[in-house]
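For reference, the structure I am asking about is given below.
A single protein chain has been omitted from the complex, and every remaining protein chain is retained in its original position.
Let's look at chain A:
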Amino acid sequence: MNNVMKNLLLSEYLLILFLIVLFLVTGCAKYLDAVPDKSLAVPNSVADYQALLENEIMFTDMPALAEIGTDDIYLPDALWAGQPIFVRDAYHWSKDLNEGVTSLNWNNPYKKIYYANLVLDGVDKLKNKHNATDIQVLKGWALFCRAHAFYDLQEIFGQPYRPASANNDLGIPLRLNTDLQEKTPRATVETTFQQIVKDLEQAIPLLPDGVSKTDRSKPGKPAAYALLARVCLTMQNYDRAVLNADRCLLYDNQLVDYNTLNATVRAPFSPLIDEVIYNAVQISYSTRSWQIGQDFYQLYAADDLRKTLFFTVDPVAKTVVFKGFYNAVLAGFDGLATDEVYLIKAECEARLGHDAIALDALNTLLLKRFKTGEYVPYSTGSVSDVLSLILLERRKECLFRNLRWSDLRRLNQDVRFAKTLTRMVDGQRYQLPPNNPRYTLPIPDDEIRANKIQQNIR
């Protein structure tokens, strides 16, 4: 009797306890669905994907290892000695660029490409839920970023674009998906450039006509045209280059009159001048006080405002230190700006035989670079070699903008402009002849090991 009672009582308690546990367990699945960190998101909206592209610190940090090897930069021995070893090596075109086994110059662009691919894959799945224009803009933006990254990589790690051999020369691996395990081989230089052109041409109709001048980390149509013009110039396709330069200028042709700037301050171009179409910076190598040689400095005319806006000359040591960064963050400007587009137009028109149009473009630019009233415009009558003049002006205008290395690779193919670079470092003489294999930098060891792709022979 007693037993039965106890059993009854017992089952009652157990039932209650069981119900409590049941209550806890119900909604188990939902309970465990909570996002562990509110700042974390599993991207599933236009805003989430846009936030990835807004990562301008990553997207606008451009590889610039090759820049150290150009003839623009001059490092006196004491300054050279204070640099990290791979900067010292890159400066005298050492065979091994000892940046270590891995390189930000390689990894960071591929990270951008991963992000861009992530967005391209992801936004397609959002079609039904979101505004079609928003999706289009994101797609155009991602394509622009991917093309930019491919181009930057190609100009450092791919062989130079040579129209005759581009189909056989080695370009870079073209990553077009987000599969982490995929091993992508190196494409040819031609295929690499075709991909870049294709991405940009696809991007242009998707991008807005322009972006706010307060937010130039976003590309608009002018940015895509400007980049495409730069790419076509590298491909020595002057027709297409001038076409895209013109289209860019149709949307944005603002030049800043340097007479409005103050040369006495340490950073005259503060913080972002109207000329900038798309803002980006070079990976900083703590190259404190970038210098140019006295011979280069002497190329600037006395009334040329760039002489004082771009440089500070140490009164004692006579060193010429560059300060003309277009973004006032004291790291090399690596974005797109209208001055470069004018110069692309000028060069291509000259190459296509349109000297008058070419000089017109050059004059438009230089008028804003000289003291008011002091500039004497060039005319076809006054200039014997228009192309050489434009190329010199291009160098003077666009120094430390990560363009010179590309230009050297391109211009060296033409005997008229081929140049042997020479350096004296620590009492030793170094030379880089035109078209030398050292114009293509070595791919980092970790990529070679993991991906088994062909290394550049230097």
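The criterion applied here is as follows: contacts are C-beta pairs under 8 Å (C-beta built on N, C-alpha and C of every residue); 3 or more make two chains touch, one makes a residue touch a chain; residues count from 1.
Here is the rule we go by: contacts and distances are computed from a predicted model.
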Protein name as given in UniProt for the chain not displayed, "Alginate export domain-containing protein", "TonB-linked outer membrane protein, SusC/RagA family", "NADH-quinone oxidoreductase subunit E" or "VacJ family lipoprotein": "TonB-linked outer membrane protein, SusC/RagA family"
Residue touching the undisplayed chain, where the options are A:317, A:356, A:376 or A:392: A:317
Option touching the unshown chain, where A:127, A:266 or A:429 are the choices: A:266
Residues in chain A touching the chain absent from view: 2-3, 6-7, 9-11, 13-14, 17-18, 20-21, 24-26, 28-29, 31-43, 48, 50-52, 54-58, 76-85, 88, 96, 98, 100-102, 106-107, 110-111, 113-115, 118, 173, 175, 178-184, 214-217, 262, 264-267, 270-271, 288-289, 314, 317, 319, 321, 323, 327-330, 444-447, 449-451
